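Omission of a single protein chain aside, the complex is shown with its protein chains in their original locations.
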Amino acid sequence: MPLVTTEGFRLIPSNETSVSAESINDRFVNLSGDAQAEALRDKLADLDLIRIEFGSFADGRGFSLAKRLRNYGYKGHLRASGHVISDQFRYALDCGFDDVEISDELARRQPEADWVSDRATPVSYIERLRGRGSSIVAQLKEKYVSQDGVFEQQVTHVKHYTDGLFSFRVTRPSSFRFRSGEFVMIGMPNAEKPIFRAYSIASPSWDDELEFYSIKVPDGPLTEHLQHVAVGDTVLVRKKATGTLVADALTPAKRLYLLATGTGMAPFASLIRDPYVYEKFEQVVLTHSCRDHNELTYGREAVGRAKADPLVGEAAQRKLIFYPTTTRETGPRMGRITLHIETGELFRSLDLPRFDAANDRAMICGSLPMVHDTKALLEAAGLTEGSNSRPGDFVVERAFVE
Amino acid sequence: MYRYDEFDDALVRDRVQRFRGQVERRISGALTEDEFKPLRLQNGLYLQLHAYMLRVAIPYGTLNSRQMRQLAMIAERWDRGYGHFTTRQNIQFNWPKLTDTAAILDALADVGMHAIQTSGNCIRNVTADHFAGAAADEIEDPRPTAELLRQWSTDHPEFAFLPRKFKIAVTGSPNDRAVTKAHDIGLRMIRNEAEEPGYEVIVGGGLGRTPMVGKVVRAFLPKSDLLAYVEAILRVYNLEGRRDNKYKARIKILLHETGLEQFSAAVEREFDDLKAVQGGPSVAVDPQELARIEAYFSAPAFEVLDEADETFETALAADGTFRAWSKQNLAEHRQPGYAIATISLKAIGEVPGDATADQMRLIADISEQFGHDELRISHEQNIVLPHVRKRDLPAVFALLQTAGLATANLGLISDIIACPGMDYCALATARSIPIAQDIARHFADPTYAQTIGEMKIKISGCINACGHHHVAHIGILGLDRRGVENYQITLGGDHTETLAIGERAGPGFGAEEVVPAIQRLIDAYLTLRNGPKETFLMVYRRIGAEPFKKALYPDSGSTAPNPPAPSSDVISFSGTAG
Partner (left out) sequence: MSNIFKPKIVSANDLFDGDVVYMDGDGNWSRQIAEAAMASAPNAAEALLARADQPAKVVGPYLLDVTVDDNGIQPEHFRERFRETGSTLNAKFARLNRSSPLEESAVTQGNR
């Protein structure tokens, strides 16, 4: 019979096990739920251990009995025994019990972790009524937020695209500023020291919410939890956004290529809804390469949203060209984007000239090999890489995977 | 009204997360159904006849437009586009999926609402006068007390597994609109001779199988002793209340079997003990916390107006429909130029207490535009706009008319309370809603209803009396009599401060016989009354039950049609605990 203590499961000390029901010896007492605490009132000072039996977890008399004994001044050990379930552990401790003795069968169904997590909650109205509300809130914040400079935002929308891809939106802090195409560190309030990962913001800088597009990495320390977010959950957002995929990092020219694979689509979903992009460029070509068709859905929707957008819709309809390809599933347009550039297929089918440094600018966001190969092709065409401090012909960012 | 801050939010979110885990553990087998059931019930989730049902608390019946809109959203997204407002200031969604419930609870938390302890053997949603903060007759707003009790009782470590459910109601007016004498604890806010504020504490009232009128256990309790005293009552009940028979497990039975004197003594002894122990009662409320709670309930910024309003008077004179609605559905507000308007959810032929998502949104819009963004749910299953300028009433009425919400029947024969009955409820022994619909349709003529005047018909579909039939002028109880739905009629009940339990009139009636039976009672009343000012209840109290029984059973004396059913004939299903 395991003993559940605040430290976890323990074995019951052998000298505490052999007490017959309702018997009183010098130091140990067993009580059933209908015991009268008054009868013990005078003897409490002499007792080391009182064990209160719970015949059924639904019979809450033991809680009041414990409370009464403590009110009578009992300072010794108080043990609950029998059918108490892990969901009642915090109640038992609050009522004055020190530990709970449970059956092996219950311990199997409700292992140590269940009991530990039941206790984890520091929030209770009773504590607040006692005047400890603000210190509890401070504790919570400390627990969830590792350092200053983090916003706690609420999830407002979640959409799952495939088994491996989903997007979500969170409320935007009014003081949070970023440029379309930038990324920010986000995390979840699920650990003492939350894990943060960089995520491109998929919504434009003027939007009143923040959108993210994510892959679900099996056992990834963040996405493992993030993929389960639901509306109303809290997501932590670091205060500073940054990144090179911004229009300011490119020198002016005629045409902008946005070249993405997978979730590298995210920063471009933001940029294609930014009016500044359409002011700066006459034409915007967005390419997106994924293994299968259903992985292209998010990008397709983003283009649709841009073209329907009241702010940029008109410009997007005139200037934005979408060029999706699949690399595994058969479809009308197949193959990696590098292949389409090398063979000239991209330019032929869109009736555009090949890359040239005078007219073309580019942003690349995708897997490491794709970034590497595409960059080489751009450089071969005479384009030079730029940055925030020194704008150039193209900019690069790796799509963020844990 | 009370608004969640980050503490409340953290607490409710934690609870949702905990429940999400419990659902997962039920599915995985870590929790048995027996273990899971009390946990889901304490989060408002029942398993009913055809589906799960989620009961959401509307603490002391108060909510704002944003909350009402969220209820509409939930109804549409996870349910079937409507909700049912209950007799205990809750709303029920009738068709949620088990695996959607945590998401619904999260959506509730988004607007500062929850379903915590709307069911189970614990302290339930604390109810209060639905006219609180608005009524002309109010001594003190009961809502800060109700909110204090809500917080104190939420997730209370000691009182989550009581012998049976435990209901607390608070009123701040001498005219009791909160049915305090039919609650486990009823609190009436009063002043003592020194004009100090406090409570009259009433214990052991309740309807159900054994209806009882609550008894005064403490004639005057100083306000500051409230939580200690309630703790003492609950501890005595938790330890001494019967657990051998669920029908005898309520505190009213304990009080009845122990006797008032002895019960009061036990409570006082516990109370004294509590005050004697170091640190006092479990919760000595921090005065700042109390002040913080009270501050939420300060009155809205009322305009200084004349009592009479020209727009209102003109509309009254010009529009007979508006006049009828105003006469019936308005109540006196404490602020000149304002009125309390009640929106009837009893349109003829509709389900009492039901509102569609569209109706909820319209009501939300109206409250935001014309009602200081406040709404109340009454135990009579109607929705109250507590603060409306009289000047705005014609506009409000016109909007209500667009959505079938302008029925002018408050307090009249078609303003019927009905529990969900066997159309939804696993405990029901007969249907309630169709009976209510039949009666409302039969008495649909507004002139006739006016002639009959104040009439409270309340229908329960089983002995648990969620439809409050015991305290109806004419109460109807649906039973299962040898495999057929059968309806017993009670007479002369009263749900107000002069609470009275109705008297059973005699043998029950088949479903089709109910409307003719009610008609016979109404005919008798109209014949027997001394003019239109004498209500049904007044006549009943003047002349007693006999003339009405005679009307109900015209053939009796010669042939008793249906001998009263012995109780063993009444099959009661042991389903979900109520």
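Odds and ends about this structure:
Labels A and B are assigned to the chains in the order they are written; within every chain, residues are numbered from 1.
Operating definition for what follows: a contact is a pair of C-beta atoms (placed from the backbone, for glycine too) under 8 Å apart; a residue touches a chain by one contact, two chains touch by 3 or more.
Keep in mind that this is a model prediction, so the values were computed, not measured.
Residue A:Ala230 is the one among A:Val217, A:Ala230, A:Ile321 or A:Leu377 that touches the chain missing from this view. The omitted chain makes contact with just one of the residues B:Leu47, B:Ile139 or B:Val277: B:Leu47. The chain omitted from view is touched by exactly one of B:Gly186, B:Pro434, B:Gly453 or B:Gly467, namely B:Pro434. Mapped onto chain B, the interface with the missing chain covers residues 26-27, 29, 32-33, 47-52, 76-78, 80-82, 95, 97-100, 103, 349-351, 354, 356, 422-424, 428-429, 431, 433-434, 480, 483-485, 573, 575.
Just so it is clear, only the chains that are shown with their structure count from here on.
Interface residues of chain A facing chain B in the complex, by the touch rule stated above, are 57-61, 63-65, 67-68, 71-73, 85, 87-88, 90-92, 94-95, 109-110, 114, 117-118, 121, 123-126, 128-131, 133, 136-137, 140, 154, 230-234.
Across the interface of their complex, chain A is touched by residues 6-7, 10-11, 13-14, 18, 21-22, 25, 29-32, 35, 38-39, 102-103, 106-107, 109-110, 121, 148, 151-152, 154-162, 227, 235, 238-239, 243, 273-274, 277, 282-286, 288-289 of chain B.
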